[in-house]
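Below is one structure, written out as structure tokens; comments come after it.
Of the protein chains in this complex, all but one are displayed in their positions.
As written, the chain order gives the labels A, B and C, with residue 1 at the start of each chain.
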Amino acid sequence: MTGYWFLDHLWLVPLLPFIGFIVTGLFLGSSARRTSAWTAIAAVGLSAVCGWGAAFEYFSEFNGEALVTFEFPWIEFSSSLTGNAGILADRISILLVLVVTTISFLIHVYSQGYMHGDRGYRRFFAFMNLFTFSMLGLVLSSSILEIFVFWELVGLSSFLLIGFYWERPAAVAACKKAFIVTRFADLGFLIGLLVLSYHAGSFDFRELNSPDTINHLAGITAPFFGCSILTLSALLVFAGAAGKSAMFPLHIWLPDAMEGPTPVSALIHAATMVVAGVYLVARLFPMFSATTAGIDLVMWTGAFTCLFAALIAITQVDIKRVLAFSTLSQIGYMMLALGVASMDESLGYTASMFHLTTHACFKALLFLCAGSVIHAVHSNDVRDMGGLRKKMPITHFTFLIACLAIAGVPPLSGFFSKDEILAAALHSGEYAVFAIAATAAGLTAFYMFRIYLLTFWNAPQDKQRYDQAHESPLSMTFPLVVLAVPSALLGIVPFSDFVHISELEHHATNWMVVGVSTTLGLCGIALAFLFYFKPNQWPARFAFAFSGIYKLVFRKFYIDELYIFITHKIIFRSISRPLNWFDRHIIDGFMDLTAQSARRLGAWLRKTATGGAQVYLLWSIAGAGVTMLALHILGAGIVVVALSGVGAAAVTVFIFQFTLQLLNKSEPLKRIEID
Amino acid sequence: MLENILTIGNELGLIILALTVLAIGFLRKHSAAGYLGWSVAVAGLALLSAWLFISPAIDKAAFGGVYQTGPAPVFFKQLFIWAALLITMLSYPGKQSSNVLPYRHISEYLGLMLFSVSGMCLLVSAQELVMLYVSLELITIPVIMLVAFNRNDPRSHEAGMKYVFFSALSSGLLLYGFSWVYGLTGSTLLPEIRDIIDSSPIAVTALVLIMAGVGFKLAAVPFHLWAPDTYEGAPVTITAFLSVASKAAGFVLFYKVVEGFFVDTAVTYITLTGVLATLTMTIGNLVAMHQRNMKRFLAYSSIAQAGYVMIGLSQPELLGKTAVMYYLLVYLFSNLAAFGIVTLVALRSGREDMRDYAGFSITNPKLALVMMLSMFSLAGIPPLAGFMGKFILFAAAAQAGLYWLVFAGTVNAIIALYYYLIVVKWMYIMKPENGKPRIGPITTPAPHAIVLAVTTLAILLVGILPIFLEWAKSCAAGGF
Amino acid sequence: MNSPGLEHYLIFAALLFCIGLYGIVTRRNLIGMLMSVEIILNAAALNFVAFHRFKFGGDVAGAMFPLFIIAIAAAEAAVALAIILALFRRKRNLDVLSDNLLKN
Partner (left out) sequence: METLIFYTTAFFILAAAGYVVTTMNIFRAAIGLTGVLAGIAGLYLLMNAQFLSAVQITVYVGGIMVLIVFAILLMPEASMHLRRENPKWFRFIGGVSAALVFAVLAYSITAFIGAQDAAGTSLEPAAASIREIGLALLSPGGNGFVLPFEFVSVVLIAALIGATTIAKRTPNPETKEEQE
């Protein structure tokens, strides 16, 4: 109990959207469209009010303390290990509450107009409230077990929302892909969580982050790989974080997730859920920073994804996919920033959280603008747009602000947060990372202005679409204008005074960083203007001259193809098919290893044994006999090696077969064309 | 003597209930006899469950120690009685005659099921090999006949045939193993055997023989092959009974004769159970992916689920036992919700194929929602009950340092997620051929509706409310 | 020749047990399979009696177990034969492998 109303009632923040979900989802009929929308909006709006109230109280009175304002024992494993569920208020959780509630509220308002006339209107708002609830639960979780539950719950609501247009096969494939790829990553998280909590003797974040626990964990050697328990669990937990935040190579689900409605992309796949991985690393930052391998992995994964995704973004023609790759790249920035930070030199930590906040604003804004454009021209393809600035002035203006912000043009918000990251990278002495980040900054400016110019300038490409285009209704433009304000001005807030993990030294502004990043950004913008301001031959000529590289980049470095090659050609032919055959024949019939050819064997098996009770009996008796013999002659050790080898092989084979199925069902690659 | 008889009141009650229901069956000429028998069974089971609740769960022996009750036995008895109660309600004799369920002989059907449940209750309390054997047969023999009960379906007899030979072979192996246990220890009392038995070669042989016998009951690989055929051919409610109650009884048997006897041969024991768990869940999951008959699909799914539970068996500490018991509780509700839907659909439309479920969410949105929840719970999606169950199982294995087993379990959970989503896909996404769903709107009779409501509530709440885990844990602490 | 001891009976029972196992997987006739099951059960019963006779004479359980085995074998045989009879009415033969409806 803190004695402050909003902090004491912080549990209201997640609870309100949950009530909204229950009401809209269960109690309102599908005909109550208007009521359901306003219920949902009111629930999130009230939650935002509570969030802001709590933030005001927290930052004015408790700056720095980690408060648990509500807690109850949930699972008692043993007398020494109890899983509590609670509400944790500290700097970053309050920050994230602000970001999530505010942006979620604006996007709810926007959706009220955007989803107008959609069949699943009520369902949409119910799911959006469910998501908001889960996300708020995630950021406010006080224990790692609780965060895992909400972690899966945001995955589930993301699954439901990506597959919102379930009539479309692509949407179905995408939602399954997203769900299952992230679940794969969560496997690491779950094991990491078990290892961590068992050895630390607690699930509570305050315990896990305490120096004593960290030292204790660092002192235990893991049973395999020879590293410490601390490193092992950090790596495993990071696998989960990388999956949710779509870090390379687990990024494959995010671009496909754009099949969901645009407000969903804005809320879940740009502003909130995808940064959960960053949040998790930040949440366990003391733990991560204590292990070199863990923090380096965070840094290099972030840096690589940052550059890799920016390169791909250049070539995409679907406006939402460009934004998706841009999101990947920006989250890479945040990871990178965490990776270069340490407990002594925590500028990167602050920078990461700062970038998370500004990015949430301008990326949500970009998506909402894109949604507004898509709403107007009924196409995702930038080649169908062009010249829209006169038709859609508000959208155009807000999109421009967001583009300038993400490109890092001073004095907009993105400039400050990105500079802080670059400065942190430079200070930490990781010059290669600095170079990558700076390059990516230039690329960002280029591809953002590329789609900006192609959409709003250039010549109208499709006369018919151009003619029917019009500005969106007030419910959609209002959130755009509101979001444009923080996108432009957030940089002025003295962010590091609010969010930091250890006392920051105040560096003098590093003019070198400012110069480099601004120059690169402006160069990128200039190049984009050169190519795309008016229809011209430059891009085609450029693409022609570098066609090999261009194609390579366009096809996303052939990653999908590589997966297909490995899975389809190698795995399927030589491993999966026999496995399938095994399922169909051996389990049911009986195998004869001495048969001359597979064909004869198949025909022969059909004749002799199909569904026969005796074959089953024989199989069982032989199994028992072999087990007995093996236990006696070889001893238990060898049996475990042999049998678990068989099991592991089966599991591995299955994973590949399964990946293959996923890829076969996901959308085929887009046309290779030059815009 | 009177005290002895009062102690076994639970089993006696079940037997008297079974005989009453059978006696009502003699009034077959009256049209209401079926309803009467059914109502008596439901009321009786509910009373027995309530009685178990109010009677204090304390260690109590009868008949000179061959019969023992206590917290853990009461937990399992409650589990069996709940399963029987829910399945009896699912077997509600509706107005129309159906060829899916044997309603013409509802009294025999319910009577046999109650006999089987009494055997399960006896098994939990048995502390002696002869009694264990007798109770095992009391479980199995009625179930064999229930599997073969549906005279209108030729598959039913074939399923019964497969089941009878497998159970005969399994009890043969088990008995032969028992004879060696007796030869090693000179006693048939379980506590004495536990103290005496060592890890000589013949004990290892006996371990494998007994494990084979128990493996049949659990449908553990490689003794699982009967399960899919039997599950598919049996009347659908009996499939539910087999996959929930009979399987739980298998775990009790495991604790009594495998864990109880051989846990000291530690390496062999952990190795065997761990490997068996891995193989069982992997093979169950891999084959389940290819199934399109709902009953067969649920059969392989329940093989895989048993594999998960066996993870808990390889951790002989308290947490392992808690995890097993808690998971069985979770599994009871999750699986019965799925079977409730499948029963209802099979009963009303005669459809068992997964492909027939295309468009199910349009014609029956509520039933589809329940089915989806149960699939998600079986797949282990938080915060549904199934997730918490799996989490505790994995935590138990991690505590024992069996990280490879945790890994195998989590990988399998993802595989499972994939095929449970296939069902959801058919219900929610696939368009029916000709645009007309094969399964029309289904009116749910009150007993079915109650079962579905109860199981759905349990799926939603068992994982979240700490009380259920507490209960499982306090019961597990008592031991068998 | 020394007089038959425990080991003779045990080995003999093991042989009988394995003959039963062999029978249950090779007899295609359902009744034949049932007979093999009876052989297996008898092997187990014999083991009990042998242990009782040669090792634990004071403990009556060894002599008791076979009684229960016999009683339950009777029940099992009755059930199995009922199912076999019902199956026979449909298939008109007793071949375990013919006309399987349940497979894959």
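The rule is simple: contacts are C-beta pairs under 8 Å (C-beta built on N, C-alpha and C of every residue); 3 or more make two chains touch, one makes a residue touch a chain.
The shown structure was predicted, so the numbers you read here are calculated from the model rather than taken from an experiment.
Colleague: Taking the whole complex into account, name the chains on display that the unshown chain touches.
Modeller: Counted over the whole complex, the chain not pictured touches A, B, C.
Colleague: Using the touch definition from the top, which of B:I24, B:L52, B:V124 or B:L138 touches the missing chain?
Modeller: From the options B:I24, B:L52, B:V124 or B:L138, the contact with the absent chain belongs to B:L138.
Colleague: Against the chain that's been left off, what residues of subunit C make contact? List them.
Modeller: Touch set of subunit C with respect to the missing chain: 1-12, 14-23, 25-29, 31-32, 34-36, 38-39, 42, 45-46, 49-50, 52-55, 57-58, 60-61, 63-64, 66-68, 70-79, 81-86, 88-90, 92-95, 97.
Colleague: Kindly note down the residues of subunit A that lie in touch with the hidden chain.
Modeller: Within subunit A, the residues that touch the unshown chain are 590, 592, 608-609, 614, 618, 621-622, 624-626, 628-629, 632.
Colleague: Applying the definition given at the start, please give the residues of subunit B touching the unseen chain.
Modeller: Where subunit B meets the chain not shown: residues 1, 4, 8, 15, 22, 63-67, 99, 105, 108, 111-112, 115-116, 118-119, 122, 128, 130-131, 133-135, 137-138, 141-142, 144-146, 148-149, 151-152, 154, 160, 183-184, 189, 200-202, 204-205.
Here, only the chains that are shown with their structure count from here on.
Colleague: Classify the inter-chain contact topology: is it line, ring, star, complete, or other?
Modeller: Complete.
Colleague: Go ahead and name the chain pair joined by the largest number of contacting C-beta pairs.
Modeller: A-B
Colleague: Take the average of all CA coordinates in subunit B, do the same for subunit C, and state the distance between these two points in whole angstrom.
Modeller: The computed centroid separation for subunit B versus subunit C comes out at 27 Å.
Colleague: Can you check how far apart subunit A and subunit B are, centre to centre, with Cα atoms defining each centre and the answer in Å?
Modeller: 39
Colleague: Which whole number of Å gives the spacing of the CA centres of subunit A and subunit C?
Modeller: Averaging C-alpha atoms per chain gives centres 61 Å apart.
Colleague: So which bits of subunit B are touching at least two other chains?
Modeller: Touching at least two other chains: 161-162, 165, 169, 173, 229.
Colleague: Give the residues of subunit A that touch two or more other chains, as numbers and ranges in rising order.
Modeller: Residues 584, 611, 613, 617, 621 of subunit A touch two or more partner chains.
Colleague: What does subunit B use to touch subunit A in their complex?
Modeller: Touch residues, subunit B against subunit A: 161-162, 165-166, 169, 173, 201, 204-205, 208-209, 212, 216, 222-223, 225-226, 229, 267-268, 271-272, 274-275, 278-279, 282-283, 286-287, 290, 318-319, 376, 381-383, 387-388, 391-392, 394-395, 398-399, 401, 403-404, 406-408, 410-415, 417-418, 421, 425, 428-429, 466, 469-470, 473.
Colleague: Residue numbers of subunit A touching subunit C in their complex, please.
Modeller: So the residues of subunit A touching subunit C come out as 584, 588, 609-614, 617-618, 621.
Colleague: So in the complex, which bits of subunit B are touching subunit C?
Modeller: Interface residues on the subunit B side: 129-130, 133-134, 137, 141, 144-145, 148, 151, 154-155, 157-162, 164-165, 168-169, 171-173, 175-176, 178-180, 182-183, 186-188, 228-229, 232-233.
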